[in-house]
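For this view, one protein chain was removed and the others were kept in their places.
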Amino acid sequence: MNILSLFVLIPVLTITGIVLIKDMRQVKIVASIGMGLQLLLSALLIFLYVSARHAGDTAEMLFIKDIVWFKSLNIHYAVGVDGISVAMIGLTSIVVFAGIFASWELEFLTKEFFISLILLATGVFGFFISIDLFTMFLFYELAVIPMYLLIGIWGSGPKEYSAMKLTLMLMGASALILVGILGIHFNSAPDGGQMSFNILEISRIKIPMKAQYIFFPLTFVGFGVLGALFPFHTWSPDGHSSAPTAVSMLHAGVLMKLGGYGAFRVAMFLMPEAAHELAWIFIILTTISVVYGAFSAIVQKDLKYINAYSSVSHCGLVLFAILMMNQTAMNGAIIQMISHGLMTALFFALIGMIYSRTHTRLINEMGGLMKVIPFLSVCYVIAGLASLGLPGFSGFVAEMTIFAGAFQHPDLFHRIMTIIAITSIVITAVYILRVIAILLLGPATNEHYEHLTDAKWYEKVSTITLISFIVFIGLAPFWLSSMIRGSLQPIISKILALNPF
Amino acid sequence: MNTGVPLIYFLILAAIMFFAGVYGFLTRRNLITILMSVELILNSVNINFVAYNRYLYPHKLEGFFFSLFVIAVAASEAAVAIAIIINIYRRFTTINVEDVDTMRY
Partner (left out) sequence: MVTFTYTVWILLIPFLMFILLGLAGHKLKPKLSGLLGTSGLAVITALSYITAYLYFFQTEKIDGAFQKIIAYNATWLQLTDDLHIDIGVLIDPISVMMLIVITTVSFMVHIYSLGYMKGEKGFERYYAFLSLFSFSMLGLVLSTNIFEMYIFWELVGISSYLLIGFYYQKPSAVKASKKAFIVTRFADMGFLIGILILSFNTKTLDFITLTDPAGPAIAQGSGISFMGLSVMTWSMIFVYMGGVGKSAMFPFHIWLPDAMEGPTPVSALIHAATMVVAGVYLVARMFPIYALAAPAALDVVAYVGAFSSLFAAVIACTQTDIKRVLAYSTISQIGYMMLALGVSGYGGHEGLGYMASMFHLFTHAMFKALLFLGAGAIIHAVHSNYMNDMGGLRKYLPITHITFLIACLTISGIPPFSGFFSKDEILAAAFSHNKILFAIEYAVAGITAFYMFRLYFNIFWGEDTRYEHTPHEAPVTMTIPLIVLAIGAAVSGIIPFNKLVTSDSKAFESEIEWGIAVPSVLIGLLGIGIAYIFYGKKSSLPDRLAATFKYTYKWAYNKFYIDEIYLFITKKIIFRYISEPVAWFDRHIVDGTMNAIATVTQAVSFRIRGFQSGQLQKYVYVFISGAILLAVIFIYLWH
C-alpha cells in the first residue's frame, strides 16, 4: 500500500467507523483517533520524505503511485508528493486534528457533522496528494460540497444565505478550473500523441502560448476565488462568520490554501510563460487584496469578520508572492500558507470558544476577558501576535521571506508593489491590537462574565497543538524552508530559462 | 402483389385516428376521456405497424408482434392509469385535469 493513499483511506475508514457507531459520545472519540492517526501519519510522511531527500533522492516527486482509472480519457489515479505537498498535508492534519477537539461540545446531529467534516478533510488530503489534474479536481469538488451542508445545517446567523453564496461562488470557480484543466489537457500534446492529465508529464512540455493566454487566467482566477482574490473574496467574510467553529478553522486554515496551492501547482507550474506575461495584472489585484483586506478589518465589529478580512489580506499575500515568480518569494508563499493556516485556525477556534462563553461575537459588547478567562485570552494574544508578524512565530518567517524575495525582483514595478504590500504589516498591527485592547484588556465590562470558566481539556488540546506548531516554525524555520526550497527548483529553472535575470 | 385496399388508405385511417387522439388529449378535461384518447393514439400506431408489415415485409412478423406488445402495454397502462385516476379522484375529488396542477413551480 502506498503511504499516500493511506491519507485518503484513513478518513474513509473513520467515516465508516462513525457510521457504524450507535453511541453519540463515541463518535468524537473515533473521529479524534482517526485524525490523530492521520497526524502521526503525516509526521511519518515528513520524516520519510526528509530522509529520502537526505539519502539523495532527487526525483521531482516521491512516493509516486499511478493507477489507470479511466483508460479512454487517460485519467489516472496518480499520487505523489514533493516538499510543498508534504508541508500542506502536515498543515491539514494539524488543523483537522485541532478542529475535531474544537467541536467537542457539538450536540446537534453529531454523527452527521463529523462525517461531513471528515469527508471534507478527505477531499483536501486527496487534493494535496494528487498529481493527476482530473483526480485533483475530483477531490477538490469533494471538499467543497460538504461545506454547504456544514454551514447550512450547523451554522449560525444567516446560514442558508452564506452557505449558498459560498457554494455558488466556489462552484463558479470550479467551473473555471474545469475549463482550465480541460484546456490544459487538450493542449498537452502539441506535437501529437497521447494527451495527458498528469502534472509531471505536462510540466515537461510547453503548452502553446495561445492556449496559455486563455487558460492561465481561467485557472488562476478559478483557484484565486478560493484563495480570496480581490474582487472574488466576498464569500469569505459571510461564509466564515456563519460557519461553525471547526468549519471556519478548516475553511480558512486549509480550504483557502487549496486556492493558493492550486494556483501554484496548476496555473503557475504548467503555464509559467503566460504567468510571466500576465502576472502584473494579478499582482495589482493581490496587492489590492492585501491592503484592502487589512483596511476593511480595522472597522469590523464582529470577531469573525475581522478574521475573515484578515484572511483576505494574508491569503492575498500568498498569491502575491507566488506571482513574484522567484524562489524566495514562492518559498515565502508556501510558508505563509502554512503559517496563516495555523494561526487563522487558532483564531477561529478561540473565537468559537469565546463565543460559547459570552454568546456574542461583537467586540464592543465584550471587554476585560483577560481577567476571567486568562488561558483563552493569552492564546488569543499569541494568535494576534503571530498574525501581526512577530518574530518567534511563523507569521514573521513567512512575511519576511515573501518581502525579501519579492523585493529581489529586478523590475521596479514589482518592488514598488512590494512596498505597498509591506504597509499591511502596520495596518495588521492596528486591527489586531485594537481587538486585543477592546476584547481582552481593560476592566471587565459585564458582571455576568465573572462566572465564566476557562478552557476545558479538549479546548486546551486544540489550542496548544496549534500554538506549538506556530512557535516551532517561528523558532526553527530552516528545516521547513529548506524542504520547500528544494521542491521549487523545477519551476524556478523553467522560469529562469524564460527570463535570465 | 396486393390487389385489395391500397396502403395509403390504412395510413390515412391511422393519421385520422392519431390526430383525433391528439385532439381529444388536448381538448378534453376529463381524465378518462384523455385516457381514451391515448388509446386511440396507440391503436393508430398499431394500424401503422400492421399495415407496413403487411405491405413492405410480408414475410416477416415483427410488425404484428410489436402491435401485440403495444396492445399488452396499453392494457396494463390502462390499468395503472385508472388506478392513478381513482387515486386522484380520492385526493382531489375530481378528475378534471385542469384542477390537478400541484406539480408546478
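Note that the chains take the letters A and B in the order they are written out, and that residue 1 is the start of every chain.
The rule is simple: contacts are C-beta pairs under 8 Å (C-beta built on N, C-alpha and C of every residue); 3 or more make two chains touch, one makes a residue touch a chain.
Computed from a predicted structure; not experimentally measured.
Enquirer: Of the residues A:T328, A:T358 or A:S487, which one touches the chain left out of the display?
Expert: A:T328
Enquirer: Of the residues A:L62, A:V290 or A:V397, I need the one that contacts the missing chain.
Expert: Among A:L62, A:V290 or A:V397, only A:V397 touches the chain that is not shown.
Enquirer: Out of A:T16, A:S356 or A:T423, which residue would touch the omitted chain in the full complex?
Expert: Per the contact definition at the top, the residue touching the missing chain is A:T423.
Enquirer: Among A:F295, A:Y355, A:Y458 or A:F472, which residue is in contact with the omitted chain in the full complex?
Expert: A:F295
Enquirer: Quickly run down the residues of chain B that touch the omitted chain.
Expert: The missing chain touches chain B at positions 22, 25-26, 97-98, 100-105.
Enquirer: Give me the chain A residues in contact with the hidden chain, please.
Expert: Output for chain A: 165, 168-169, 230-231, 233-235, 237-238, 292, 295-296, 298-300, 309, 326-328, 368, 370-371, 385, 388-392, 396-397, 400-401, 403-405, 407-408, 415, 418-419, 422-423, 425-426, 429-430, 433-434, 437, 440-443, 477-478, 481-482, 485.
As a working rule, only the chains that are shown with their structure count from here on.
Enquirer: Indicate the whole-number Å distance between the mean C-alpha point of chain A and the mean C-alpha point of chain B.
Expert: Centres of chain A and chain B (C-alpha means) sit 62 Å apart.
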